[in-house]
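Here the complex is missing one protein chain, while the rest keep their positions.
Order of writing sets the chain letters: A, B and C. Residues in each chain are counted from 1.
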Amino acid sequence: MTVESTAARTPRRSAGSKAGTTGTKRTTRTTAKKDAGAKGTEPQLVQLLTPEGERVKNAEFDKYVAGVTPEELRGLYRDMVLTRRFDAEATSLQRQGELGLWASLLGQEAAQIGSGRALRDDDYVFPTYREHGVAWCRGVDPTNLLGMFRGVNNGGWDPGGNNFHLYTIVIGSQTLHATGYAMGVAKDGADSAVIAYFGDGASSQGDVAESFTFSAVYNAPVVFFCQNNQWAISEPTEKQSRVPIYQRAQGFGFPGVRVDGNDVLGCLAVTRWALERARSGEGPTLVEAFTYRMGAHTTSDDPTRYRGDEERQAWEAKDPILRLRRYLEASHHADEGFFAELETESEALGRRVREAVRAMPDPDHFAIFENVYADGHALVDEERAQFAAYQASFADEGGN
Amino acid sequence: MTVESTAARTPRRSAGSKAGTTGTKRTTRTTAKKDAGAKGTEPQLVQLLTPEGERVKNAEFDKYVAGVTPEELRGLYRDMVLTRRFDAEATSLQRQGELGLWASLLGQEAAQIGSGRALRDDDYVFPTYREHGVAWCRGVDPTNLLGMFRGVNNGGWDPGGNNFHLYTIVIGSQTLHATGYAMGVAKDGADSAVIAYFGDGASSQGDVAESFTFSAVYNAPVVFFCQNNQWAISEPTEKQSRVPIYQRAQGFGFPGVRVDGNDVLGCLAVTRWALERARSGEGPTLVEAFTYRMGAHTTSDDPTRYRGDEERQAWEAKDPILRLRRYLEASHHADEGFFAELETESEALGRRVREAVRAMPDPDHFAIFENVYADGHALVDEERAQFAAYQASFADEGGN
Amino acid sequence: MAEKMALAKAINESLRRALESDPKVLIMGEDVGKLGGVFRVTDGLQKDFGESRVIDTPLAESGIVGTAVGLALRGYRPVVEIQFDGFVFPAYDQIVTQLAKMHARSLGKVKMPVVVRIPYGGGIGAVEHHSESPESLFAHVAGLKVVSPSNASDAYWMMQQAIQSDDPVIFFEPKRRYWDKDEVNTEAIPGPLHKARVVREGTDLTLAAYGPMVKLCQEAADAAAEEGKSLEVLDLRSVSPLDFDSVQASVEKTRRLVVVHEAPVFFGSGAEIAARITERCFYHLEAPVLRVGGYHAPYPPARLEEEYLPNLDRVLDAVDRSLAY
Partner (left out) sequence: MAEKMALAKAINESLRRALESDPKVLIMGEDVGKLGGVFRVTDGLQKDFGESRVIDTPLAESGIVGTAVGLALRGYRPVVEIQFDGFVFPAYDQIVTQLAKMHARSLGKVKMPVVVRIPYGGGIGAVEHHSESPESLFAHVAGLKVVSPSNASDAYWMMQQAIQSDDPVIFFEPKRRYWDKDEVNTEAIPGPLHKARVVREGTDLTLAAYGPMVKLCQEAADAAAEEGKSLEVLDLRSVSPLDFDSVQASVEKTRRLVVVHEAPVFFGSGAEIAARITERCFYHLEAPVLRVGGYHAPYPPARLEEEYLPNLDRVLDAVDRSLAY
């Protein structure tokens, strides 16, 4: 999450050049398979739906989506469309000054809806600050997500209400919370699972490595879901790792798999598999959803400073929503009426969010002193009282 | 480094039982080879010299020790014997109250001498607090190592003098210093290498993972040398990882190898290989030296509380010094005269260290205020002056 | 039942009682299991409560605190041990940005009943990082409570209360007093966790301290008494919140205050106490609040720690300086 300078911006650069990649020589001793490179086509990439909307067979993962009905497919499509609509609305609300900042998920809808819809109600989610699609799947009211971006709170929903934890801004820290929570699930003898979202950039944080260690050692029922959207603000994935991120897991003793993050079916299948592992006592799994941040890092960011348009164009062809639409149309699982109705619903959602945000009241000034402690603290009481007296002194001054 | 309670100790337990190992199911997705278990015989273990002192062939690593002369072999033996002697002297100096604490390397001589003798003068070493054998190889006077354990300083040698950094107590942090130093070496266009020592316990620290990431991304010429001595104080390696530690590297994109840490030739060969990789621009390497901490964690520790004697006995049969002696004898590379002379030298070393420690003066009281800053600090000056006045006030009181 | 026990043992008994009475209480840390911790504070607990309640963790402090946060979210009440003061810093981010702020961030929806036990302070002749007093670095952070007992009875009861608290408590254990014995009544009903206690009444000057320095202040009061000076000794017990009311009450009587702590004076708790008490008692103070503490230097090697740490002479010197105003 980044608030940036409003200082002068440099002109758009057309070249999509990356910060120099380190010349990595292949070595003989690693048993890890080396992939073609972080941005090419991936041999290990699990993909059930091609960018053209064709359903491809996958011996290992097909069974996890075998029972998906046309209605469920339409549901996934609807989730993605509404999430994107909500996201676009939030971006424009930021432009209008209603929000201080927005972190768009544009392009990552399949990764979030696919994984989010794989979850059971009793599973628990630890998001970053960009999981608006997952929040949607959990039933968190979209408006609630906007509180922190508007600056009225630092998290506006009850984490326990939908088993969806608050957004976490300090990169990577939530992976440890997820691991601890999962250790608790195991202690309780429950068969729920926990899922921790994080980004490609986050994979470099010590906390993420420690969460891998703890979850492996305690065999905790947690799925690490890394959305590799190719960028950590201005830094390409090569600045975080010289091998694909999913491979990180094996050195900690649990499996990692890379899935096409723009393929909602693939994400659903792979996440179900990973969750099933968690439930059945097989411990942690790392899923790397290979996707793309189609927008800026946040509304404060200017991606033209560090990446070219070609890259975005190439990824646009792999758009997650487009490919499911193609599949729905080709397979006649959805008709014009469905799409038209969704369009209307989508607009209604936008309107509702817009109105709700505009109506969102500023917090009471005394909220500063609320919830600092659960059991109270003498100094907070004292400062609250001083603040009240100070506020009252203005009231006293009357017309001044 | 741990100072422990002098409170009553519980009676010795004879059972060598470990804290429960998590039942880890094998998974299909990892490409990592799974080893038989952390404590068994390792298929991947590089070993050139068996516990019985037999030289076994190794297609990959023999070439790194092909030129080792009988004289050099005797040198390695001498290094190990003298290091052990020094270590024993330090332990007994602690018992006598001359040192506050000692962290013995007993059992880890081969790992340290093998790796230490692989280094060039211009290479740079980042030790933990237990690398007395490596310090010996670097030419650091053993007495200097004792300063911090006696409590007269926090590091008594010039790191740049022998390219041997100060002992680092905060677990894992030196791996990042090593990585940064190695980044500097690369920037300078030098072909020196850097070696960072750490333990099996340290492998869990976020800093170590971050050093793997940084070194891989910048392709830094650093060798990570993990002495897996099976224990982190009272915790067996299974509390840190459910797969062998050398496998950690592959997920970061560089090779890891496990060597018999009680085989000085194996350690020499594998370290030479790893250093050569560093020098030739192939970046980092992880070496896991599989060894055993034969003594207590430190002189404050009581291992009878958490491990049995059988384990130690099993490892005694693999003693690093014994096996090289067997080889030297069988191959007639050393005669009785050599061993007798070494015995004398050894005793002389013990005596010299003992005398030097006893003669080691307490630091001047004003040392508290020295070297807090390189460029001075007004508050330190003020406090030093107050301290001086305060000390002087006692002198004034004369006979009081 | 009243029983004489060492401070370390009192904490051990208190942890045992918590484990017995609440199945959600967990003990976590490095070497807390079979070894019973390097100071034996958790001795025997894993044996009696099992590995699922008393957990040997990987060697990673951020991981320890971060997973404790997650366990708290799941309804557990983890008591985590940091092996030594100097090793809390890898966990500092999780403590400051997560543990301390989670309750506020959630607008009160979630609670963080986590106790972070830290054996702290010097005087035991240890190597680097094993003798520090970092309490200021936690007291400045809103959302944390910071306490430190000075004797076995307080250690027992304050631990009970810390575990029962729904807020995160940084529990600083004065390691050099671990073996000091005191009467512990495990049935007495204690006063509030964050209230200071008058250890000794006096009229000429107030000595305020907490944790390991309370005993030193008592000794100083004894010595001063021999010279006819009547010192009041306050055991603050809690650094956040700080019981300013009790300090104020004492200073209004004695009109002089000396604060003693092992932590460096610069930005130490003495500064906060001096600033606030001077504001509250401006017309009462006959002398500026004086501070006795560590110097602005890294904790020195063991053979210098006696010069570094507050001792009887330095406390009495400050008392004399205050009385000379």
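The working rule: contacts are C-beta pairs under 8 Å (C-beta built on N, C-alpha and C of every residue); 3 or more make two chains touch, one makes a residue touch a chain.
Worth saying up front: this structure is predicted, and the values here are computed from it rather than measured.
Asks: What are the shown chains in contact with the chain that isn't displayed?
Replies: Missing chain, whole complex, touching shown chains: A, B, C.
Asks: Of the listed residues C:D56, C:D93 or C:E305, which contacts the missing chain in the full complex?
Replies: In the complete complex, the chain left out is touched by residue C:D93.
Asks: Touching the hidden chain in the complete assembly: which of B:R117, B:H132, B:H177 or B:R307 does that?
Replies: B:H177
Asks: Of the listed residues A:N153, A:T175 or A:N262, which contacts the missing chain in the full complex?
Replies: A:N153
Asks: With respect to the chain omitted from the figure, which of B:A59, B:A359, B:A378 or B:A395 is a touching residue?
Replies: From the options B:A59, B:A359, B:A378 or B:A395, the contact with the absent chain belongs to B:A378.
Asks: In terms of residues, what is the contact footprint of the unshown chain on subunit A?
Replies: 1-7, 10, 19-20, 100-101, 147-154, 169-171, 201-202, 204-207, 232-235, 239-240, 300-301, 305-306, 362-363, 365, 367-369, 372, 377, 379-380, 383, 387, 390, 393-394
Asks: Just the residue numbers, please: which parts of subunit B touch the chain that's not shown?
Replies: Subunit B touches the missing chain through residues 153-156, 158-161, 165-166, 168, 170, 173, 175-185, 187-188, 206-207, 210-211, 213-214, 217, 370-375, 377-380.
Asks: Going by the touch rule given at the top, which residues of subunit C touch the chain that is not shown?
Replies: Residues in contact with the chain left out: 62, 86, 89-90, 92-93, 96-97, 100-101, 104-105, 128-129, 136-137, 139-140, 142-143, 240, 263-264, 266-272, 274-276, 278-279, 282, 287-291, 295-298, 325.
The definition used in the following text is that only the chains that are shown with their structure count from here on.
Asks: Which chain is most remote from subunit C in terms of Cα centres?
Replies: A
Asks: Please report how many Å separate the Cα centroid of subunit A from that of subunit C, as a whole number.
Replies: 41
Asks: Take the average of all CA coordinates in subunit B, do the same for subunit C, and state the distance between these two points in whole angstrom.
Replies: The separation of the two C-alpha centroids amounts to 35 Å.
Asks: Based only on mean CA positions, could you tell me how far subunit A sits from subunit B in angstrom?
Replies: About 42 Å, centre to centre.
Asks: Which parts of subunit A, given as residue numbers and ranges, touch two or more other chains?
Replies: In subunit A, 206-207, 210, 213, 217 touch at least two other chains.
Asks: Multi-chain contacts in subunit C: which residues touch at least two other chains?
Replies: Residue numbers touching two or more other chains: 57-58, 60, 62-63, 90.
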